[in-house]
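For this depiction, one protein chain was excluded, whereas all remaining protein chains were kept in their positions.
Up next is subunit A:
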Amino acid sequence: MLKQRPFLIETLTAIGLIAAPFVLPLLGFAPNTVNRILVWGLFGLGFDILFGFTGLLSFGQSAFYGTGGFVAAYLLTQAGFPYVLLALVIGMIAAAATGYLIGLIALRRTGIYFAMITVAIAEVFFFVEFNPLSDYTGGENGLPGVPTPSFNLGFTTLHFTTGWSLYQFLALCYFIGVVIALRIVRSPVGAIFSAIRDNPLRATAVGHNIHGYKLAAFVIAAAYAGFAGGLLGVLQAFMPPDAFTFDTSGQLVMQTAIGGRGTLFGPLVGAAVWLSLQDFLQATLGLGAAWKLVLGIVFVLLVCFLRRGIVGGLVDLYGLLTGQRRKAPDESAAQDDAVAAEAPPARQTAAAPMPARQRAGADPSGPILQAKGLTKRYGGLVANSNIDFTVNHGELRGIIGPNGAGKSTFFKMLTCEVHPTSGSIMFEGRDITGMNVTDVCQLGLTKSYQVNQLFAGLTVRENLVIAALSALRGKFKLDLFRSIDSIPGLSEQVQHTLELVNLAARPDTPVSELAYGEKRRLEIGLALATSPSLLLLDEPLAGMSPRERVETVKLLKSISQGRTMIIIDHDMDALFELAERVTVLQEGRVLVEGTPEEIKNNSTVQEAYLGGVHGELAA
């Protein structure tokens, strides 16, 4: 959205912030209300990166808001520190450091555990502020007398005091906050944040250290919270202890959900709605304490019916209104795709084979993968038993076996998704037994899943970008301010993968709108875009129509050039056509291994299929 005009959002924000003091008073906003909205909006920018973009719902942001606020306020009031801006920055750093330590604990778990732990942590901070640290924080009295910023420019002194004067300072802070947040969400790290939100399992599997990225998001949110907390003290000339309460965290969550998560501006809009409704209900309608009930009901209704909040709703509405314009190229793209499906050879040959990444120390001949004595037990069930398995560089190996033969478990062990009970795995001469799936992917071994594991909220291109980033950037890198387009080789690799998996006609289609066959191809594309030297494919043909199968077999042939692949499938005709050698698994053991011809004529294989499970051969 709006990608073609790079600084559009920044410019619009600046215009909005400059226009606000002239427009908002006409709408009945007091300058102090606008200033509070800005502080909440800044607080929410970081929270939206954590919740809206990374999918981590924290109910404990008050801990960092309060930490930043009290550190800054303590410096300015108790310690006699004269520089307001520097104190705010120190408060921010203190909050970020706290966020790092808390993140180490809270991020040990995800989902509801994470939410519960953040609630508990925030509550502890509240009690610590009130009791053990009350000599520094003023306990329930807070810290009064926080000064406002002034800057000596030599020829004149800029002093921001209250009202619209302070607004200028806050608006500048908010603007810088927006610019930074936009850079972050447009950076490779931002892309990986969304990947974590949509499918953490796959983000791990394509080679990203998601724990590190989650911690980064947590620290970013804490830093924003800390700075906003400091501004709260400046704004009120007083650092209130209730910055630390659970209500603060709750209000932030509600404002973000009302305004719209994942939009960056949602928290600002939510705060505007919240504060102006509060004023309106209390002052104009005289509802007294009932205002919070009304806001609570509004919030529940929004969560029920408008998932993406007000800003999200407006964006959707805009999309709906401009839908006809957008629809047209989509349809032609679909037609294009249909044409492509009917005349695929031209397109297929157009895409040159994508070479595997060259890694240091890789021996181009001999075995690439050696598994010895691989055994996996689940309690009493032995899924794999003493499997010896070797694949050479450049080979295309097929694996077949009746249902329940332990094929998928075998793959999961090879990619280190599950660890073997005993046995060892060597990949390119390196012992990878006991490594994790991320590191193994970084070494050049990954797989496509039997059941699609895509990033469902993103487009086709964004999906592939996430996979390609792991190959180009490694498993963890904090290039927060780098534009994703400036990574050398990224767009080529994504484009190349798009062409290979025959999705070049619809790169900007959301995954949710793809047909099943297209999703299957994207699934393979995700694995492929990490440029693996050994690619495992778990039933790539599952659920496909006969025509799609023909297409996919062609696709598999073209990607196998210059790369080693192992394919599990039930479609034996396809597999015998593709593979040079075939391994047959039965009841967790290697039954036999040989060329397709040998396998076809092997009596024990025939026995295993025809004697065991009837009809498998036909399937």
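The rule is short, and it goes like this: contacts are C-beta pairs under 8 Å (C-beta built on N, C-alpha and C of every residue); 3 or more make two chains touch, one makes a residue touch a chain; residues count from 1.
Assume contacts and distances are computed from a predicted model.
*Asks:* Name the omitted chain as UniProt records it, choosing among "Multicomponent Na+:H+ antiporter subunit D", "Lactate utilization protein C", "Branched-chain amino acid ABC transporter permease" or "Glucose dehydrogenase".
*Replies:* From the choices "Multicomponent Na+:H+ antiporter subunit D", "Lactate utilization protein C", "Branched-chain amino acid ABC transporter permease" or "Glucose dehydrogenase", the unshown chain carries the UniProt name "Branched-chain amino acid ABC transporter permease".
*Asks:* Please pick, from A:Gly41, A:Gly55, A:Gly312 or A:Gly588, the residue that touches the omitted chain in the full complex.
*Replies:* A:Gly55
*Asks:* For the chain left off this view, which of A:Ile9, A:Ala97, A:Val128 or A:Ala237 is in contact with it?
*Replies:* Touching the chain that is not displayed is residue A:Val128.
*Asks:* Sort through A:Pro6, A:Gly28 or A:Gly296 and give me the one touching the missing partner chain.
*Replies:* The missing chain is touched by A:Gly296.
*Asks:* List every residue of subunit A that touches the chain not included in the displayed model.
*Replies:* Contacting residues on subunit A, toward the hidden partner: 51, 55, 57, 59, 105, 108-113, 115-117, 119-121, 123-124, 127-128, 130-132, 246, 250, 253-254, 257, 289-290, 292-293, 296-297, 299-300, 303-304, 307.
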